[in-house]
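Here the complex is missing one protein chain, while the rest keep their positions.
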Amino acid sequence: MTFSRTTRRVLLAALALGLAVIYFPLLVVFLNSFNDDPTFGWPPAGFTLEWWSRAAANEGALAALRTSVVAGLSATAIALVLGTMAAFALQRYRFIGRNPVSLLIVLPIALPGIVTGIALNNAFRTILGVNLGLFTAIVAHATFCIVVVFNNVVARLRRMGNNLEEASMDLGADGITTFRLVTFPMLRSALLAGGLLAFALSFDEIIVTTFTLGAGLETVPIWIYDNLFRPNQAPIVNVVAAVLILASTVPVYLAQRLSGDSASGGRL
Amino acid sequence: MTAAITDPPRPAPPGAASRRRLSAYLHRTPGLRLGILLSAPLAWLGVAYLGALAALFVTAFWTTDVFTGQVVVSWSLDNFATLFRDAVYRTITIRTVGVAVLVTVIDAVIAFPMAFAMAKFASRRAQRLLVIAVMTPLWASYLVKAYAWRSMLSGNGVLHWLLAPVGLDGPGYGLPATVITLSYLWLPYMILPVYAGLDRLPDSLVDASGDLGARSVRTFFSVVLPLAMPAVIAGSIFTFSLSLGDYIAVKIVGGTSQLLGNVVYDNIGAANNLPFAATVALVPVVIMLLYLAAVRRTGALDTL
Partner (left out) sequence: MKNTALLAGLLAAGLALTACGTTSGNSTATGGTQGFTPPALPALGKLGPAEGQLSVLAWPGYAENGSNDPKIDWVTPFEQQTGCKVNVKPFGTSDEAISLMKTGQYDVVSASGDASLRLIASGDVEPVNTSLVPNYSDVFGFLKNQSWNSVNGVAYGIPHGWGANLLTWRTDKVTPAPTSWSVMFDSNSRYKGKITAYDSPIYIADAALYLKAHQPDLGIRSPYALDSTQFQAAVDLLKKQRPLVSEYWSDYLKESQSLTSADTVLGTAWQVTVNVTKGNNVPLESTVPSEGATGWSDTWMVAAKSQHKNCAYMWMNYIISPKVNAQVAEYFGEAPANSKACAQTTDPKHCDTYHAGDATYASKIAYWTTPISQCLDGRTDVKCEDYGAWTQAWTEIKG
């Protein structure tokens, strides 16, 4: 495609600059996790590994990590089931109310988190009379994770078409066998990608979690928020953040490889 | 003439007969299949979630006993009267919508060139790496990023260190800081859908435009932008919605500023006034629903 050399250079420079700006604060956080000064004066005067060793032993951080992982996995499992069901329903069938249903699926993520949070909090505590705990948080997370799985599966179904499934049934397989041996393997990578992204969403979520998690529990974001300003804990928060950044490259890479068709990936 | 050699028919696996019957039955009744598929998601989202929302907004018509903090089921429009009468809520709403629009525009302007370069000037392999590079920061806790900006914007932070030699000073905490931080936080959410949209843009159209005599700028405004617009709008749904309801980033870098999210949060927590919080919460919800309705026509929701 014909674009002038200057256009090319300018846009590539914009890309490089943009990436630099995106990563600069993360670099600051990473460097601060080694910063000698507990109040993070800049530029850092000295470097130390002490915060890293303290973080590894920190009870609160580890408990929060456990809670986050359990909540994330559970919410993702629920979202996978419900999202796939909804994707099939909306992609393969025509029915009245198709548009409102697709709007309904997007709603938990389109509405401000605080609205979802206080609505669910009110529903749990006042109407259902249930005490807040881990379960209530999982329910809340699953609700807005459904759309992530939904989008990935719909994109895959759109690309798949139903030719192969029809061929399978022509050859004598019944519907259930077809799903097991033909459809599901083709969907697998989309489900994995959607699941990874749903997990990421649940892992980093704070606003809805604040309103739906029980009193004695903390997920990683809530632990971070509680400790962000504590002078002795703030360095550990930096370490946790640095670890998150480094560790997250793996699932992001996996999600990207698996969801070859939906180039956008991301939260969508 | 060779006789066809066939294997003797294998015995059917156990339960195959009932499975086939069930499959056949389901195959004949698409309505039932649809019903089963829709039942669980609709029960979860339609009944539970919508029900929770409805229950919340019903409380907007009630009041709260100031002293005990208990919700009193006495129907009235007092909350709405307060919302419309007190000028402060109008100010806060306008301020919040303004911030959301500004953040969306800034992100769109920054994201477009980046996404364009990614989609058109990078090899396939580089594109994959670039998408990973853009997505990785999304995993780096929102709070940590907001807090990083707080320390960068501080009086003795990085921005001050960078700008002081030039004689300038950072914006400090406040509304500009909030806009900067929110733009930074939501940028990946704008880059990715725009990249996807531009990726789908056929090069042939751009070439045709060039063939017809248009220069780069004209091609951009007449061909590229209109085709990429649904993708930009898809990205804007997230930046707009996330900015409209945010209260945490505001508390971290916003100084004394209040946005709609803060008013709702303060009324839920500090003021213990669920009815009024629900009333104020209706404002961003209505704005978002109007926005979604408006963009549905552009087909942005399909590209999500």
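By letter and in written order, the chains are A and B; residue numbering begins at 1 in each of them.
Keep in mind that, in the parts below, a residue touches a chain if its C-beta (ideal position, glycine included) is under 8 Å from a C-beta of that chain, and two chains touch if they have at least 3 such contacts.
A quick note: this is a predicted structure, and the numbers were derived from the prediction, not measured.
Asker: Out of A:143, A:168, A:233 or A:248, which is the one that touches the chain we can't see?
Answerer: Among A:143, A:168, A:233 or A:248, only A:233 touches the chain that is not shown.
Asker: Give the residue, chosen from A:29, A:85, A:132 or A:160, that touches the chain omitted from the document.
Answerer: In the complete complex, the chain left out is touched by residue A:132.
Asker: Applying the definition given at the start, please give the residues of chain B touching the unseen chain.
Answerer: So the residues of chain B touching the missing chain come out as 46-47, 50-55, 58-59, 62, 65-73, 82, 86, 88, 91-92, 154-157, 172-173, 255-256, 258, 263, 266, 268-273.
Asker: List the chain A residues touching the unshown chain?
Answerer: 39, 60, 96-97, 100, 122, 125-129, 131-132, 214-216, 229-233
Here, only the chains that are shown with their structure count from here on.
Asker: For chain A versus chain B, what separation do you get between their C-alpha means, in angstrom?
Answerer: 13
Asker: Show which residues of chain A lie in contact with chain B when the two form their complex.
Answerer: Where chain A meets chain B, its residues are 1-4, 7-8, 10-12, 14-15, 18-19, 21-23, 25-26, 28-29, 32, 40-43, 81-83, 85-86, 88-89, 93, 95, 99, 101-116, 118-120, 122-123, 126-127, 139, 142-143, 146, 151, 174-177, 200, 203-204, 206-207, 220-221, 224-225, 228, 237-238, 241, 244-245, 248-249, 251-253, 255-257, 262-268.
Asker: What residues on chain B touch chain A, complex-wise?
Answerer: Going through chain B, the ones touching chain A are 19-20, 22-24, 26-27, 30, 33-34, 37-38, 40-42, 44-46, 48-53, 55-56, 59, 110-111, 113-114, 116-118, 120-121, 127-128, 130-145, 147-149, 151-152, 156-158, 161, 184, 187-189, 191-193, 195-196, 199, 203, 206-207, 210, 216, 234, 237-238, 241-242, 244-248, 261, 264-265, 268, 274, 277-278, 281, 284-285, 288, 292, 296, 301, 304.
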